[in-house]
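Before we start, here is the structure in question, set down as structure tokens.
For this view, one protein chain was removed and the others were kept in their places.
Read from first to last, the chains carry the letters A and B; within each, the first residue is number 1.
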């Protein structure tokens, strides 16, 4: 039997869950059907028909049938991967057995859905031996249904201390002949249940930030060749907070995030892509302000930083509560320290091409320069910042481009939006560079 | 032989150490006797007669005798658990053998103390094999004295890199037939010695914050079903700092903390309990200010945030150095973002009951609303904040209630103070909810 599975994505930006059966609707599969029609930036990289927490326990049998029906009908045209979440619990064999039965049903080729299903998401896993139980059930499902061994991927939700520790064991367990853990695809944090499992409390009931969990998930994914995905961001209205969280995550190597609505999917699909236009940042007092670009100059409009020229040609710079008296060189140096440049997609491609050419001609390292005219209180200061690029810098800088190329290859439905965003010239160069 | 041990506490708020023998006093056991008389909020959840660092090496033989004498006499009436700390060192067999001998002596039923002793605290442990050595000695102590195998708990002080790593191995070692590590009870950080062991330095000699150690201790406790306790907070005078540390710890899932004085015990026993009254917070510039409640309005009294209404009906909001011009909706939205509500015990019980009722009637998720009138510079703004509650939210919110119930069940000596604090109606509802 031939299937077109593609859990070969190198990056997953968006993990979008839909309830599988909603009570009290004419069509209990309404949410599934709506999700199956998403296209372009509103369509996630992976779609999770969620037959666990998003669906009431009493509706899960119907939910499994709905998954089969909707995926059989719409799966071929859906632009992302499809990974249903089934029930599971490290402490409850009954729930595990239910999860097994749902997988058997959903993956039955007679039902017509499995050829569009890339794998399953297993929540509430415990230590590595518990992961192996789910893996074994998948192996049996594959054998029973005549599917190739390992063809169904497995992703887990990390929502317990045991599971966090298990991510450190995964790499060495994956190669063992008695399991098929090579099917592992995503490590997904589930901070609500993790918070419960860790018995953590905050005065307001908000979730703790769990930076160590996110680091360990990202590291576990890196060590085992998997993909790290952060949990849900509950405050759907707070787009700025969602973006901030993703920025933090990317600095940890965690590129993907859960999305609860098509709106969040759109924001999260775009967030890891380099910006269309470069921009300059001014940093002070632990804050970062983006300067306004105007006629090729970068203007600071705030009040927290003030600059004045004295009659003797020196400068007085006020930064929050600190005052500095500086000569021209001192001012230049201070502002070089206080500024940073956010390169555009175009800039990154330029730098990579420049470095590739230099390497071709035998150079191991070159200096890249960024210049700007920064304006504070009407005073213009010319800045230029150098950065040395060597092979390692080049490769680290390549990550957003590799991500872009992965998106471009696997998501033709987003080509149009990408070309609108960047222009077709930049898109073309970005798909070619570094290959 | 029948003993009344109760290291079945789910939570430990306070870990209070007393020197076992003080030189130059008429009664070298004075500190022990005083501690044994503590009751109510000044009495700790676990009391540690400390025959290690708190007691001079030359006084430890006498200290062990004092433990036996004072616990035999007062142990039956002490409201918390009793876990003497004995000497131990991962790098010194002589010290380990001394620790074994002290345990043999203290646990000898002929001495009359062991029936009130819940376990032992073992400091300076190393890797997991070192933990097993202490466990083996406890097994021998139990056999020699005719005590049930595993009836004495073991808690360790994590004060080395090895011990930190061992917490990751504990879960899988605990089940093995060749040890009795199921007796494990508390994982306690010891930051002073840990700092020495890690060879860390700060300019002022203050302890580093060690967030990763605390995370790993909390995770280790969660994975192995144990209780995580933070180390001593040296600056006894600094109650605010102590509270801040505990708040951080709870956000990591570490509910307990070392207490050096009955005053610290009282503060730490109360800290994890939800407040009597709810309150509103205003957040800006990385700070958090509690608003003053007055006639049902929440008033900001500071200068860092300023609000003015312009003649055209728009608002000017100044937050630190940032200025915002906002219409009424914009102002509302901005303040919703800047505020957070800290629920009271009563609020939490209300929300849980409301969710339970909704679940009963077949709903999986409901919105909880909090409303307030916030006043800045005399201008009143009506706010309301929604939060979706589902099963996972419910269970995570339950942690402070479970803690309260654990306290209520095991600490009858605190009932009166709890009723004074919350009123008997709230106490009753809080002991019933979620059961």
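The rule is short, and it goes like this: a contact is a pair of C-beta atoms (placed from the backbone, for glycine too) under 8 Å apart; a residue touches a chain by one contact, two chains touch by 3 or more.
Bear in mind the structure is a predicted one, so any value in this text is a computation, not a measurement.
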item	value
Residue among B:160, B:179 or B:399 that touches the chain left out of view	B:160
Residue of B:119, B:168 or B:400 in touch with the missing chain, whole complex considered	B:168
Among B:66, B:98, B:153 or B:195, the residue in touch with the chain that has been omitted	B:195
Selected from A:72, A:299 or A:340 as touching the chain missing from the view	A:340
For subunit B, the residues touching the chain missing from this view	23, 53, 56, 58, 127, 160-162, 164-165, 168, 192-193, 195-209, 211-213, 234, 238, 286, 302-304, 320
Missing-chain contacts mapped onto subunit A	11, 168, 171-172, 211-212, 215-216, 218-223, 247, 250-253, 255, 272, 275, 281, 286, 320-323, 337, 340-343, 362, 364, 387-388, 390-393, 395-400, 402-403
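Criterion: only the chains that are shown with their structure count from here on.
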item	value
Geometric centre distance via CA averages, subunit B-subunit A, whole Å	35
